[in-house]
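Got a structure for you, written out below as structure tokens; questions coming shortly.
All protein chains but one are shown at their positions in the complex.
Take a look at subunit A:
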């Protein structure tokens, strides 16, 4: 029962208490999975990514510097791996060819051999990226290419199979109109598909596009939104725009061809911590410090689709959207109002599942 439940979850969210939640949007239920059976703040999830083999495994980077592997087929944690070195939490996690790439806050990027043994062997490769890293992202088209950026740490693109120097190092923009240096704070990075371009969103409410293929190391396009730091970003299915979220819970869609604001999404009350768009459908899942997972529809018409209250601080949370059985399930999102029924079942010690039914809000209707 737990296995079937695990496979049918559409959105996976990590929380600050170490619980991985799988949310089934069709049945409006959330299932909790913990490695040790009890939530622990030391295991706060700071990075999530899909593991090897399609979308059957999830890798969770925790605050105690371990990376846990969770299998969505079986619905339980399969193993963990301690990744020491450097200070701070994980800022990026990626997997390629049986190796694991981790990057921590102090700038140590390591590539580990991904074996099932728990012993931490030495890393295969170690790079120093510079202190204050806020995000490390892997290029989905070229898995050996990663990009890092952070506070006073300019965007750098590294090829892990190549040399120890970055392939592309971004240059800061010109001094502003008062001839003062513009500070750098890259909070999130995304690779644009079908080109070598990258998009970053900064803590100084700018969205910048860089093109390593052009001779210009400065950003090709810069757009600003709002007055608060942008904390999360995701690409839309069309590939022409990004959706960014800031610390006040404002979500905006910005077109990258012109740098224009296309529209905003409302509903969030707290800082946005994770955003993820569905790969093909115009749906956006967002979670933040207000402890609510929301699914918005991005176009025709723009509005809130679902709301889910896991009641957990979803602070360092990222979402992985599943799309295997997606089509028929996402298409049939019905407005079924169900009463909240907390129902606890303890299974054999390895994990703890809890089913909850949510009530669909009536106020913001699509």
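FYI, a residue touches a chain if its C-beta (ideal position, glycine included) is under 8 Å from a C-beta of that chain, and two chains touch if they have at least 3 such contacts; residues count from 1.
Quick note on the criterion: contacts and distances are computed from a predicted model.
Participant: For the chain that's not shown, choose its UniProt protein name out of "Integrator complex subunit 11", "Cation efflux protein transmembrane domain-containing protein", "Ribosome production factor 1" or "Septin".
Facilitator: "Ribosome production factor 1"
Participant: Of the residues A:143, A:237 or A:270, which one touches the chain left out of the display?
Facilitator: A:270
Participant: I'm checking contacts with the chain that's been left out. Which of A:109, A:254 or A:292 qualifies?
Facilitator: A:292
Participant: Spell out, residue by residue, where the missing chain touches subunit A.
Facilitator: 17, 19, 32, 38-39, 41, 203, 227-229, 231, 247-249, 266-267, 269-271, 289-292, 307, 309-313, 340, 342, 344, 358-359, 361-363
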